[in-house]
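One structure is given here, and the rest of the page talks about it.
The complex appears here minus one protein chain, its other protein chains still in place.
Going by the order they are written in, the chains are A, B, C, D and E; count residues from 1 in each one.
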Amino acid sequence: MASIIRVTKEFPFEMAHVLWNYDGPCRNVHGHSYRLFVTITGTPIDDQGNPKNGMVIDFTDLKSIVKREIVSVYDHSVVVSSRYEKAKRDQFVNLFGNTVIVDYQPTCENLVSDFAEKISRHLPSGVTLHSLKLYETANSFAEWFAEDNKRST
Amino acid sequence: MASIIRVTKEFPFEMAHVLWNYDGPCRNVHGHSYRLFVTITGTPIDDQGNPKNGMVIDFTDLKSIVKREIVSVYDHSVVVSSRYEKAKRDQFVNLFGNTVIVDYQPTCENLVSDFAEKISRHLPSGVTLHSLKLYETANSFAEWFAEDNKRST
Amino acid sequence: MASIIRVTKEFPFEMAHVLWNYDGPCRNVHGHSYRLFVTITGTPIDDQGNPKNGMVIDFTDLKSIVKREIVSVYDHSVVVSSRYEKAKRDQFVNLFGNTVIVDYQPTCENLVSDFAEKISRHLPSGVTLHSLKLYETANSFAEWFAEDNKRST
Amino acid sequence: MASIIRVTKEFPFEMAHVLWNYDGPCRNVHGHSYRLFVTITGTPIDDQGNPKNGMVIDFTDLKSIVKREIVSVYDHSVVVSSRYEKAKRDQFVNLFGNTVIVDYQPTCENLVSDFAEKISRHLPSGVTLHSLKLYETANSFAEWFAEDNKRST
Amino acid sequence: MASIIRVTKEFPFEMAHVLWNYDGPCRNVHGHSYRLFVTITGTPIDDQGNPKNGMVIDFTDLKSIVKREIVSVYDHSVVVSSRYEKAKRDQFVNLFGNTVIVDYQPTCENLVSDFAEKISRHLPSGVTLHSLKLYETANSFAEWFAEDNKRST
Partner (left out) sequence: MASIIRVTKEFPFEMAHVLWNYDGPCRNVHGHSYRLFVTITGTPIDDQGNPKNGMVIDFTDLKSIVKREIVSVYDHSVVVSSRYEKAKRDQFVNLFGNTVIVDYQPTCENLVSDFAEKISRHLPSGVTLHSLKLYETANSFAEWFAEDNKRST
């Protein structure tokens, strides 16, 4: 029973984004029901005295990390690139109560990269971020895998 | 084989909205992956010489009505109430290429009502709009039924 | 606890069909993963001595009716209209081990009507067929409701 | 925009149950991931000064009713009929921290009936319980509809 | 056409479990609709004379292994750790017709490990167990991968 196991939990959130300078319909503000799948890996605790016996991580702990770092920030928000000219960016911030300014184009690919960095640095020891899958629509998603990006994390 | 049959087709689209004056997180612009289920009712054609034999309506025809009236208008857009003060509304229109101004609060309930009116007036004779279901998130939706609203359509 | 309750069970099956004389791509033989939802209605048995206490119908009984009448006949078959000229129909039967000849155009609408007749006549007393929903693709389906077709069943 | 609209929200919970005296495998304690769909009906508020403008009911309010009456009681519990002999029932209560004793056979049909009573009496005025759908497995569910049970609620 | 292909089949089952000594709500007996995805890998048979031509394994054979080793044992059962004191364990066995005693804490992580061992030893030659995915709820699952556990199987 000392196997290495991968454990995944799904987190939905509702967000709008806009792709600056893009030549398709995503250059307009529009929204998606995002679904983030967080996969961590580790060896389940094998210790009868430990209340977390048999778990890689208690889901309650994983949930509180992902909710604090990702869901509470991005849910019901608009994500806008800092590369927008300042006047336009200020208009965004004034119009919307909850604007998140990021220093990259907020595509699904770049968001999942950024989320990987934000989650992995908060995991407890013995638990590793294996991968993230971010659905942008019901039939398309981007994935970040630790094994594809060994130097960057 | 002269039964009355209900036929449904699903249409997904990606939209942002903002609820003016609301006291929850939806007062910020945010987005959803909407899924609209359009249900029409009628008797399948029973005529061997008709290429649409056995169908209530050819899906190709239903799709072109719903795409023209709803999907092409609301997909990749932000929906904003005309009750916003004019200056703020103009800012919306300037910032976003594709802003749809509606004369109601764009909740899921009001959107589905408005869509029912827009679709039902374009259906061919012999075909009736039975109901619409509009998912706003993966686990919540609003529905309009003709039988609940007999006078209004 | 003497409520009237509707109970539904889903039955998947894999079938091919061809629409004779149709003017779209469905005039070619092609296939679908059909999903049939059978909804019956009745009052749950309220009798402690009855092993089916609390049930409208034992799912095992509903399953054996639907499997015998529908799934065992249509799963892994091709459905062809008897309106095809005899020579072509014979070719179908020779080429395919499992061809089902029906006296109607096998659209989703007509299939669900036919299935309603076939299932409703085998239900035990006290249990009524309420409706059938037949998914032809992941995002389109036809439905038959008893309340829409009171005379015909 | 004075339409009558139906609004639905899904609530998942994890429960075990046992069917006393049943003659199939459900006579053993076993569990399901239940999914309860609560549908209410009403006219969306049409009052610009009301923060709930455009809503039949604020989802936050619906959620707090269903969580308090159903989810907090039945999630992570075992449901057992009071018709069990007292000694066996006491053993259940001793063995499991969270046993819910109900005065009926806890089939999906009876549970959905009971939930309808528990939810409908707590809805605010102007909002009516339209129906409940309770999935017991991924492909079977029971439904309670107000229109089928007009006298009982 | 001599590619290496991974083939997956899903198996649902309904089970209750209890986590001895855990400090959250799972210390009570409760249930889930589990969904087990079994992925095997191999090279499809390339032999016209073989009725299994083009298959890595006939799904009928894979199904009979997984049904015999897993589904028939765990479906409609309660899983309990042998670490419970004997008197309490005996009560479980007396109360429930179908109790499975395992020598580990029955978390999703440990169950998927145990299932990997049970399935892999029964696969025919030429077919390897690649991975197992076990959904415990609709939005969380554990996975075992052969590549993560090369020594242990």
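Here are a few things to note about the model shown:
Here, a contact is a pair of C-beta atoms (placed from the backbone, for glycine too) under 8 Å apart; a residue touches a chain by one contact, two chains touch by 3 or more.
The model shown is predicted, which means the values in this text are computed figures rather than measured ones.
Shown chains touched by the missing chain in the whole complex: A, C, E. Shown as candidates are A:T43, A:Q91, A:N110 or A:T128; the residue that touches the absent chain is A:N110.
If you put the hidden chain back, the residue from C:T39, C:S77 or C:N110 that touches it is C:S77. Residue positions on subunit A in contact with the hidden chain: 19-24, 83, 104-110, 112-114, 116, 139-145, 148-149, 152, in rising order. Although one chain is not drawn, its touching partners on subunit E can still be listed: residues 1-10, 39, 41, 44, 48-49, 51-56, 58-60. The chain not displayed touches subunit C at residues 12, 14-18, 25-33, 35, 75-78, 88, 91-92, 95-98, 137-138.
Just so we're on the same page, only the chains that are shown with their structure count from here on.
Shared contact partners of subunit A and subunit B: not a single chain qualifies. Two copies of one chain, subunit B and subunit C, touch each other, and the residues they use overlap weakly: the shared fraction of interface numbers falls below half. Taking the mean of all protein C-alpha atoms as the reference point, the chain centroid lying nearest to it belongs to D. Inter-chain centre distance (subunit B to subunit D, centres taken as mean C-alpha positions): 29 Å.
Residue positions of subunit D in touch with at least two other chains are not found.
Every pair of chains in contact is given here: A-B, A-E, B-C, B-D, C-D, D-E.
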